[in-house]
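Would you mind keeping the following structure in view while I ask a few things?
As you look at this complex, bear in mind that one protein chain is not there, while each of the others sits in place.
For subunit A:
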Amino acid sequence: MAKRIEVNGLDIYYGNFLAVQGVSMTIQPQSVTALIGPSGCGKSTFLRTLNRMHELVPGARVEGKVVMDDQDLYGADVDPVNVRRQIGMVFQRPNPFPTMSIYDNVVAGVKLNSKRMKKADMDALVERSLRAANLWDEVKDRLSKPGSGLSGGQQQRLCIARAVAVQPEVLLMDEPCSALDPISTMAIEDLMMQLKSEYTIVIVTHNMQQAARVSDTTGFFNLKAVGEPGGLVEVDATDKIFSNPSVQATEDYISGRFG
């Protein structure tokens, strides 16, 4: 588990519109990589190309290379469904399946991957995943209740449990705390710190303090100008980005001079 992702010269298009240009970076395994930047600079778009979710938009395509431990994610014979099974995702708003119980939500992805599983193994997996998401103690007595009955923070942790239940190589998080209160945010951040021992985590966040708190590496995305494509300005160790960035735009952004 936990693989390295190498991105090389990635251009992201919607039809003929170039949305993000020339991203090259290495995402280290067993670490948290944060992507920060103003709205509309392409950081979420970039995140979604890592598990090929952006392809759901008609006309979306990429040029360049995304390689995960020698496996080209955009190779001609690569099925996006298989990519997504290895690279899990947590979304901005908690989205447990409302028609499923908490238990079924956790095993939803597992049921896709391996059709048959013993009940005892399944129970063990549910407990392991919910424990990994720090949710077990809160829901263990109501596993058959609908997941939509939980609080927002609990729902988001349920989504994390659902994502880790399939034991992915990489976990992508698209502003996972932006719909949550500070207490729930703290719970999710603690969780990320625990999960990074087993997974490669990439998080998009608008909250710079959050990036500073949880990440090992930070990438700063920005638009060159209005109407121009977005791009990666610089990527470096989080300490360095927040104390002594090499590009003036990064310093302006993190010191609150714009964005």
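Just so it is clear, a contact is a pair of C-beta atoms (placed from the backbone, for glycine too) under 8 Å apart; a residue touches a chain by one contact, two chains touch by 3 or more; residues count from 1.
The rule is short, and it goes like this: contacts and distances are computed from a predicted model.
K.L.:
Could you check which of "Cory-CC-star protein", "Lipid II isoglutaminyl synthase (glutamine-hydrolyzing) subunit MurT", "Phosphate transport system permease protein" or "Carbon monoxide dehydrogenase medium subunit" matches the UniProt name for the chain that's left out?
P.N.:
Going by UniProt, the chain not displayed is called "Phosphate transport system permease protein".
K.L.:
Of the residues A:Gly42, A:Gly109, A:Pro229 or A:Pro245, which one touches the chain left out of the display?
P.N.:
A:Gly109
K.L.:
Of A:Tyr14, A:Tyr74 or A:Phe97, which one is in contact with the hidden chain?
P.N.:
A:Phe97
K.L.:
Which of these, A:Ala163, A:Leu223 or A:Ile241, touches the one chain of the complex that we don't see?
P.N.:
Only one of A:Ala163, A:Leu223 or A:Ile241 touches the chain omitted from view, namely A:Ala163.
K.L.:
Against the chain that's been left off, what residues of subunit A make contact? List them.
P.N.:
Subunit A touches the missing chain through residues 51, 53, 56, 81-82, 84-86, 88-89, 91, 93, 95-101, 108-109, 112-113, 145-146, 148-149, 159, 162-163, 166.
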